[in-house]
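Take a look at chain A:
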Amino acid sequence: MVSSAVSDFSSDQTPHSRAVLEGPDIHRALTRIAHEILERTKGADGVVLLGIPTRGATLARRLGDRIERFEGVKIPVGSIDITMYRDDLRLKPARPLGHTELPPDGIDGRIVVLVDDVLYSGRTVRAALDALNDLGRPTAVQLATLVDRGHRELPIRADYVGKNLPTAKSEKVKVYLQETDGRDAVLLMKEDAK
Partner candidate 1 sequence: MNRHLISAGDLSRDDALLILDTAEELARVSERSIKKLPTLRGRTVVNLFFEDSTRTRISFEAAAKRLSADVINFSAKGSSVSKGESLKDTALTLEAMGADAVVIRHGASGAPHRLANWVHGSVVNAGDGTHEHPTQALLDAFSMRRRLGALDGRTVTIVGDVLHSRVARSNVLLLATLGADVTLVAPPTLLPVAVDTWPCAVSYDLDAVLPKSDVVMMLRVQKERMNAAYFPSEREYSRRYGLDRDRFAKMPDEAIVMHPGPMNRGMEIAAEVADSPRSTIVEQVANGVTIRMAVLYLLLGGETA
Partner candidate 2 sequence: MIVRNVRILGGEPVDIRIEDGVIAEIAPEIAGEPGIDGGGAIVLPGLVDLHTHLREPGREDAETVQTGTQSAARGGYTAVHAMANTSPVADTAGVVEQVWRLGREFAHCDVQPVGAVTVGLEGRQLAELGAMADSAARVRVFSDDGRCVDDAVLMRRALEYVKAFDGVIAQHAQEPRLTGGAQMNEGVVSGRLGLTGWPAVAEEAIIARDCLLAAHVGSRLHVCHVSTAGSVEILRWAKSKGWNITAEVTPHHLLLTDDLVEDSPVGAYNPIYKVNPPLRTRADVEALRAALADGTIDIVATDHAPHPVEDKETEWSAAAMGMVGLETALSVVQEAMVDTGLLDWAGVADRMSIVPARIGRLSGHGQPIEVGVPANLTLYDPSVRTEVDPSAFASKSRNTPYEGMTLPGRVVATFLRGKPTVLEGKLV
């Protein structure tokens, strides 16, 4: 694909920034997670995928598409914005809200798989668990993440991981997805990278 994204991509290949996952890697990781979800939940019966906006919601849709392709079942996919449940709201100006969209049948009695792009401190997931608590009562909650970069600050772990990525706290992990960013990649950047 010839687009400005390509030139962006090449400019990312600096001493400060390197791609740790390329498009095909992301594709394979999601395919594997989809299979693992099917396996763990015995055919994804009663599963609801809830992505955490923005990129978690995109990943949830991709996982839903894959599961449908593999098993021929359409499982409910939605999104859950956690902004109003964050514990760091006072550190920044008020943020615009993401979109919360629950499947029509809700989440009561379902197995909710939360989907996020990067698992780091665990605080986002903590917020998502609080948000879920106000939205209904699932029988179980599981967590899928494309990248687990470590440095957990809460007793939270992922059930499905695309890639475990050892990082320094000073580094940043940035996920690009075709739907929102024009390409698929995961970049690891030094803190001072622009």
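Per the selection procedure, all candidates are chains of the complex that A comes from, given by their letters.
Just so it is clear, a contact is a pair of C-beta atoms (placed from the backbone, for glycine too) under 8 Å apart; a residue touches a chain by one contact, two chains touch by 3 or more; residues count from 1.
Bear in mind the structure is a predicted one, so any value in this text is a computation, not a measurement.
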item	value
Complex member touching chain A, one of 1 or 2	1
Contact footprint of candidate 1 on chain A as seen in their complex	81, 84-85, 89-100, 130, 134-135
